[in-house]
Structure formats: structure tokens, C-alpha cells
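Just one protein chain is left out here, and the rest sit where they should.
Order as written gives the chain letters A and B; numbering starts at 1 within each chain.
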Amino acid sequence: MIEIPEAPAPAPAPAAALRTRGWLRSNPLLAAGGAVSALIVLAAVLAPLIAPDPGDAGSATHPFSVLKPPSAQHWFGTDQVGRDILSRVIYGARISPLVALFVLLIACAIGIPLGIAAGYFGGWLDDVIMRLTDIVLAFPALLLALALAALLPPSMTSLTIAISATWWPWYVRLIRGQAASVAGRPYIESCRALGISRRRIIFRHILPNAITPLIVQVSLDVGGVILTASALSFLGLGAQDPTPDWGLMVSEGQTYFTTDWWVVTFPGLAILITAFAFNLLGDGLRDLLDPRRVILR
Amino acid sequence: MRFGARAVVDLDHLGVDDGEIVGLAGESGSGKSMTTLAVLGLANTVGATVAGSIKLDGTELVGLPEKVLIGLRGSRIAAIFQSPSMAFNPVFRVGDVALRALRRHGLTGSEATDRVDQAMRGVLLSPDLLRRYPSQLSGGQLQRVAIALAVALRAEVLLADEPTSALDVTVQAEVLELLRELRSRDGMSVLFISHDLAVIAELCDRVAVMQSGSIVEQGPAGQIMSAPEHPYTADLLASVPVIERRA
Partner (left out) sequence: MTRYLARRLALAAGVVAGVVLLTFLIAHAVPGNPAASWAGPHASPAQVAAAAKYLGLDRPLPVQIAKYFAGIFTGNWGLSIHTHQSVLSNIATAAPASLELVIAALIIALAVGVPAGLVSARRPGRPADQAIRAGSILGVSMPIFWMALILQLVFAQRLHVLPVAGEYSPSLLFTNPLTKVTGFPVLDALFTGNWPMLGSTLSHLILPAVVVAAYPAGLISRMVRAQILDTVGETHVQMARALGLPERDVFGRYLMKLAWSPVSAAIALVFGYSLVNTFLVESIFDWPGLGSYAVASIGTLDTPAILGVTLFVAIAYVIANLIVDIVQAVIDPRIRLR
């Protein structure tokens, strides 16, 4: 026999809801990621003001302070031609995120129109675009970027072009998925029946729905592009000396690594922290904007 | 039972005797399904807490350690759910979960197989169906398998959470008949939760009516249906469409 008599009793405090002030405590990762990303962008913008030796980010050389370990004068030490590593790392913050920005802008510029075309119009256009996308996607991205970057004269511009060429297919897929799912909804049918022009439908209905996943994807991709760019620079296919690109700095410091660890460690750490911060940010944004926020256990 | 500071279900007193089929009626959102979870001790999985007392044969359930609750689940209290096609993990064969549960409760492999096979025959299904995947069985079959699993585990009480709501009327009748048989053959008690008053009227011995988390009226089925005391009950009854025969 089962009995459920009931005497109400006070319950313990609720778990922090998402949009209340417990937000910060329940999303420490997002908060940290956002804060660090903002700091990095700030450092990039204020580089000339905060770097102790701005000239070292350029072609200055100091033959008498070559390979000095970290000290009060040079927090991160000096590199093989005597340049202050801290300054170079700070100036490096201008390079990587900028590359990421351009790459993702290009990827969106290509991906959004193609994606909408494929998703909204469907049919053979969809097939053609998706096959093309599949082929480029089947190419291991890094290899393609490698090949392209090698074939073009080494520079940051070539790097940006090479990485963009491998990145756009993901955005086509993403936008296409969104466009296709929205286009299939009944209310779009009624829009068409009402005689609303295609352009209006696309801009006022399809595009806004695609924005949220797009933002999430972009913020998640920043870290990835930064890693790819630094890997290519490490191989010598991107930035050239004296540009203070972090990947290049790691590559240059390789030969001295066993004795002078700081030349490699700090630039690499910068890459790690930057990618980490942006990934945290992207991850947090995705959690935030995901409609299925309720977590069951 | 509460979600955070919000009390969702506040039952005064609801009892099910041996071999009794008690109906719990009410609209969607009145907190009926929560009752099932609370009794099974699974309220925490949806983030709710339970305060008060739930007794099984005089044994208090609220506050029992998880290990004990696991032992009780299935073997003394069983449950079947609203959507039979969703109640089975799609990548496992239908019989898998039950066999594993039986083995966890101490039976050997062959003992478990025998029990479940026998239970399947008891619900008029071939034991072969146990080796199929959920996508290969119909809703009615799946619900009967679910009931068979409860039988195989020799549960004394069955919590049936809207078991027929997702089924066709004809299949529904089969399931109801099955529940009646279980009651008369095995003495199983059933808490039949539903929003469908017609079904409750047909099946249950006693009825409790729930509104917004509280029981507003309780009593023998016949009495409630014909002479409801609470206005809400009267409203519910009035909303059931009746097909009249014009003489």
C-alpha cells in the first residue's frame, strides 16, 4: 500500500537561475574568458602606450642585450637580437586577433550568400554548392592552408587568404542549415502567399534567425584561426621577421630553447592564453544563447 | 514537492490499497507526473525536492539512502510512462534494460531471461519481441512490454503515468484490460494517472482529483463521477463530451 500524506516544509535555496545576479558565479568560465579577451584586445589597442620598448617590435636590434633571462628590466627577457620580448608579445596581440577578424569576415562574406542561396532556394543550386563545400571540407584544412600559404609569397596577407580559403565552407554549411530550416516553416509560406518579396523574406526573416548561431560559431572560431595562423607562421609561411608574430617568435626561439627557455615560452603562452580566452568566450556565449538552457540530471 | 521555493505538488493524503486501482485525475500541468517521480525518489533528477512523507507498506520512503531506493525501484514499485516509444533507449534491444535490472536485483542470467519471457507471455506478447529494437515495435506493443517489465520485476505497485494517452483507442482498451488482469491475477496495485476522465471512470476503483498540485476531492469512482462535491470536479466532468443516442 502506498501512502502520500503531506506536511509542507520550507525548501532549501534555489540554484542560480541564468539571468539573475547569480550569473557571474554560475558562469565563471564565461566571465573569465570574456575578461581576458577584452584585456587582450585592450593590450593590442594600447600597445604603443604599455609596451616598455615599442621600438623592439620593429627592426631595432640591441647586440649587447642578446638573450638575457627575465629580469626587472625585461620582464620576459630578450631574444636573440636583444629585443625586449614583453614588448614584442604585446605588439603581437595586434596581429593574431586581426588575422582572425579578417579571416572570419571573409568566411562570412562568402559563406552567408552561398549558404542562403543553397538553403533558401534549394534544388540543384543547393546540390552544387554543397558538393563544392564537401570537397573543400574533405581537404584537411591545415594542409590546404599550408599549400596555399606556401604557394604565395610569405606574408600576413597570404596567410589570411590561405586560411580564409579553408574556413568558408563551415559557414556555408551553418547558414544553409539555418536558412533551410527557417525556409521550411509554415509562416514563410504565408509570407510568400501574401506576396512579400524574396528579398524582404531573406533579410527580415531568414537572416535574423541565422545571426545567433553565426555569432556563436564566430566566437568559437577565433581561437581556431589564431592557432592555425600561428602554426603557419611557425613554419615560416606567414609573418616574416621583424614582425612580432607569436608563432614566428616561437620558431625563431627554437634553436636557443634548451638554454634560453624564455624566448619560446612567453610567445607560446600568449598564443595559448589568447586562444583559451576566446574559446571560453565562445563556449560561454553558446551556452547563454542556447534555448535549451534547462539542465536535467 | 517543490522546485526551489515554489511548491509544485502538495498532496494532503493519497493512498492506494492492495489490489486497488486508484485514479489520479487532473489537467496537464497539475503536477501529476511529478507525483510519480516523487514516489520513486527521482525528484532530484529534475531539480525538485520532496518534503513530507511517502510510505510503502508503512516504510517511509522519503530520505532513504539512494542504495535502498535503487533496490526498491522496479522490484517493489514500478512505473510506466506516457510515451512508450520514448521510454526505450533506441540503440538497445527492448529487453536489454529489464534483463540488466533483474541481474542487478540478484538474479542469474537464465533466471532473468525466464522471468521476462514469462512476463511477456503474461501480456500476450511473444518473448521474441524482446530481441527487437524499439523502432520495430508499435506503440501498443511497447507499452505492453513496459508493463511486462514491471510484472517481471514482481512490483507490488505500478505507477502508470498517462500510459494510454499516446495510444489509439482500441489499443488503449487492451492496455486497460491488461491492468485489470494484473490486479486480479497478481494483486498488483495501480496508481493510474491521467487527464482522461472517461478512462479513469472505466478503470479505477477510487479516484482522486488534482488541481494545481493539490487534491481537491477523493472517493470511490462511482460516487465521484455521479455526485462530485468539489466545483472543479464538476467542471472536469462537464467537459467530457458525451455522445447521446437520440431515442
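Basically, a residue touches a chain if its C-beta (ideal position, glycine included) is under 8 Å from a C-beta of that chain, and two chains touch if they have at least 3 such contacts.
Given the structure is predicted, the values throughout are model-derived calculations rather than measurements.
*Asks:* Out of B:49, B:75 or B:165, which residue would touch the omitted chain in the full complex?
*Replies:* B:75
*Asks:* Taking the entire complex into account, which one of A:47, A:239 or A:280 touches the absent chain?
*Replies:* Spelled out, the listed residue whose C-beta touches the missing chain is A:280.
*Asks:* Touch as defined at the start, partner being the missing chain; which of B:55, B:105 or B:230 qualifies?
*Replies:* Spelled out, the listed residue whose C-beta touches the missing chain is B:105.
*Asks:* So that we can see where the missing chain sits, which residues of subunit B does it touch?
*Replies:* Within subunit B, the residues touching the omitted chain are 37, 40, 42, 45, 70-75, 78-79, 81-83, 86-92, 97-98, 100-101, 104-105, 133, 135-136, 146, 149, 153.
*Asks:* If you put the missing chain back, which residues of subunit A would it touch?
*Replies:* 15, 26, 28-29, 131, 134-136, 138-143, 146-148, 150-151, 223, 227, 230-231, 234-235, 247, 250-251, 254, 257-258, 261, 264-265, 268-269, 271-272, 275-276, 279-280, 283, 294-297
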